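With one protein chain held back, the other chains of the complex are shown just where they sit.
Here is chain A:
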């Protein structure tokens, strides 16, 4: 049957090609390849791919990997930038510190002490903070992040004194400035704010000052009556003293 097909359709004839075995047990050679024939070499040279190169001025000092890589920003940065913006908007007290060389143990101890006072210690990269804060009202804080730093957030403003007390024991943290109730303060202003009494105390002081003038007037009006009452008191006491020795 097959010979019939082969005779009628000559192109259907299949024959196994001549096999010459190159490898026999030994290791193949790839380290010293044979130089190609001139014709083959010509074809290979022509078919080599050519990649476009950037203008030299921009890529002069970059390595080959940097030149060929395409820069793509990590979308996770956007998420962290949003978190930073959230913290900035919802904290009424924000303090910025320069951080010197400190062990992880020590910074953890500081973090725990701050956490007990509802103060949250955070640190983010300068690029992320730039992305979070640029073209917003917080743009003025950008110069503080050029070097090693940390940020402390808190939802209540009464903790400035506690914060400064804790940070005083840590020589590696240097206060640079802060934001209190949407007002940017430099270091001296921040320390002065911490030393001021709270809002209720200030209000009580104001009320006291306002009441001083009318209080003085009332005191003067009642002066004669008060002195008369005092004189009568003294007189009554003297009379009582005279009566008691007489009775005894």
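As a convention for this text, a residue touches a chain if its C-beta (ideal position, glycine included) is under 8 Å from a C-beta of that chain, and two chains touch if they have at least 3 such contacts; residues count from 1.
One rule holds in what follows: contacts and distances are computed from a predicted model.
Asks: The hidden chain: which UniProt name fits, "Large ribosomal subunit protein mL53", "Afadin-and alpha-actinin-binding protein", "Actin-related protein 4" or "Elongator complex protein 5"?
Replies: For the chain not displayed, UniProt's protein name is "Large ribosomal subunit protein mL53".
Asks: Any idea which of A:47, A:147 or A:195 touches the chain not displayed?
Replies: Only one listed residue reaches the unshown chain, and that is A:147.
Asks: Which residue from A:68, A:86 or A:100 sits in contact with the chain not drawn here?
Replies: Going through A:68, A:86 or A:100 one by one, A:100 is the residue touching the chain not shown.
Asks: Could I get the residues of chain A that touch the absent chain, sorted low to high?
Replies: These residues of chain A touch the chain that is not shown: 96, 98-101, 140, 143-144, 146-148, 172, 174-177, 186-189.
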